[in-house]
Structures are given as structure tokens and as C-alpha cells.
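Every protein chain of the complex appears in place save one, which is left out.
Now for subunit A:
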Amino acid sequence: MGLDIAQKKRRIALGCEGSANKLGIGVILHEGETSTVLSNVRHTFVSPPGTGFLPKDTAQHHRAFFVRVAKQALADAGIRIADIDCICYTRGPGMGGPLASVAVAARTLALLWGKELVGVNHCVGHIEMGRTITGADHPVVLYVSGGNTQVIAYAEQRYRIFGETLDIAVGNCLDRFARALNISNDPAPGYNIEVLARKGGRVLLDLPYAVKGMDCSFSGILTRAEELAAQMKVDGGKGPDGEPFTGADLCFSLQETVFAMLVEITERAMAHVGSNQVLIVGGVGCNERLQEMMGLMAADRGGSVYATDERFCIDNGIMIAHAGLLAYETGFRTPIEDSTCTQRFRTDEVLVKWRK
């Protein structure tokens, strides 16, 4: 019995995430094969309607809130500092300023408490958290957020990118479109577009559709959507039926078009690798219309879709703790002198030693 407990080693990691406008700190417990979320605290920097979050202001926000969020995460977890095995932080990819703020804070905690550091790839964090929460075993992963749009599948110790955006991320397209309509950034522009889109749908406005094999492009769609928004403000615009359209119709059309593109490239990747499981991660992944469309596609192929809710889809500290702890258990460490962060860090650069 005593031996059993010794083999079933308990490990606890604290993860710090701040690659974009969310500051997240979480604590995870690994006991053998099971993972338990002990705490998951997040504070979001929200910019006024019509504007986006700038790196400088976002970095300032993360610096200002780090101690508060960290204390809350520790209190929620109900653990002592001595229980923590390692401190995990986001090495990249993301915005330079915010990444650096959180890296400095994580380094400080490691030195202060005498813990080891683990630098984590943000995208791998999303994938591992999604797999653990949903139980998807070997899925094709669609990773969609404000900064990333990738179709990924695992093969031989790497998460390989099969398709990706050729210009801006899908979330960036939605966020910037929200500014054109002065849609609130609270709690998130994408969420407000989703809610508004439910009121639209009388007409589908004609937007460009840009898929190239397993890659796609969103900048042309954004330009066209912004033009239509400007037109609507001037004279109400004119839909395909000759009647004026509304902001809700625009939101609806934009969602239908960009999500159809995402589902199409995901389907192509599934056919290519011969998988019928699909996992959606990243902030845009909590969109219920996207989940519904993906579900229809997967059902057509005799498979199923796995998605998580906003706690794990939107950037959070727990996913960094989780992916970091998986690497830590294989012996991976980030020495203080190498604990840098980087805006460019591709998903396929990480050696995934913890999977077969």
C-alpha cells in the first residue's frame, strides 16, 4: 500500500499565462494518470469599444494584476508554497510586452520560492488541456484564437501543422470587425458578435471565401466586411434581396463564411490523416455556432467533435501548468539564464516527449 502511494507520485505545478490580453494563473495536480484542476484564476484587460488592446497597456495590466491573481490562485487551490514542484510560464508565441511581463514575474516566483522553471509553448498548452478535459485520444486539432489559426495532428513526438492561416488569425479578423461596428470588447468581442449574429440571418451577404488546400486567408474577408459595415452606416446598405441589412446580418454572414472555411480545412486534414475525432481549442473555440458546424461535419464522417467551455478554451494559466508539468515529468527544465520568451514559437518546434 505504502509502495503504491510512493509510485503514484503527486506533483503540483503553478502556471502563468499572459501572451495576449488575459492574465491567467492556475494550479494543477498530477497523480499518476489523473489531473486535477486546483485553481484557475483569470483577469482580462478590456479595451474600450472601437479599439484593440495595445502591447504596452496590456503588459502594464499584467504587471499590475500579477500578485493579486497569483495570491488568489494559491488561496483557491488551498496549497502551501512548499507543495509546488515547478513554476510554468508561457515562452511564446504571443505579444512581446505582455509575454515579458509574465516571464519576469514567473522568474521572480521561481527564485523567491526556490522552484524550477518550465517554459511552455502556448499552443501546446491549449492542445494538452483540450485533450485532458475532453478525453479525445488522437484528434485532429483546430486551434483558433486571436493570434493563431492552425489545423494540427500529432505524429512522431511533434504536433504537426497541416494547415494554417496565410495572413491574420480568424480571431483577429473577428476582433477587428467588432471595432468597425463599435461592438463592446467586454467580455470579448467574439462573444458579442456571436450573440448579435443570432439575431441576424435573414440574408447571407456575399463575402470572399479563401481556402487553399488546407490553408486559408482572412484579410480579404475582413476588408470586405469593413466595407459593408461602412456602407451600412452611410445608407443602410443593400443585401442580396435589395433590402437594407443590419449589423446582425453582417455578424451572421461573417461567422457563416469564416467558420465554413475552418470546418472545410479541418475536414480535409481529417481525410488526409484518416482520423474522425476533432478537438477545437483556443478562444474562438467556445463559439457555439462553430462547434455546431464542426459537429455536423464530424457526424457526416461518422466521428465526433470535442470542445471545451470558456474556462479552458480562452487563455488560462491552468493549461500552461498542465503542459509544463507533463514536460517536467519527462525531465524537462528551463534554467533561469535560458528563461526567455519569444513572439515566434511554432507548435511543431516542441519535442513532445510525453506522448508515444
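The rule we apply is simple: a contact is a pair of C-beta atoms (placed from the backbone, for glycine too) under 8 Å apart; a residue touches a chain by one contact, two chains touch by 3 or more; residues count from 1.
The rule we apply is simple: contacts and distances are computed from a predicted model.
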Protein name as given in UniProt for the chain not displayed, "NADH dehydrogenase [ubiquinone] iron-sulfur protein 1, mitochondrial", "Dynein light chain", "Ribosomal RNA-processing protein 40" or "Serine/threonine-protein kinase BUD32": "Serine/threonine-protein kinase BUD32"
Identified contact with the non-displayed chain, of A:M294, A:A307, A:A321 or A:V350: A:M294
Selected residue (touches chain absent from view) among A:S35, A:T257, A:T308 or A:T334: A:T257
For subunit A, residues in touch with the removed chain: 93, 147-148, 161, 164, 166, 168-169, 172, 204, 206, 209, 212-213, 256-257, 260, 263-264, 267-268, 270-272, 292-294, 296-297, 300, 343-346
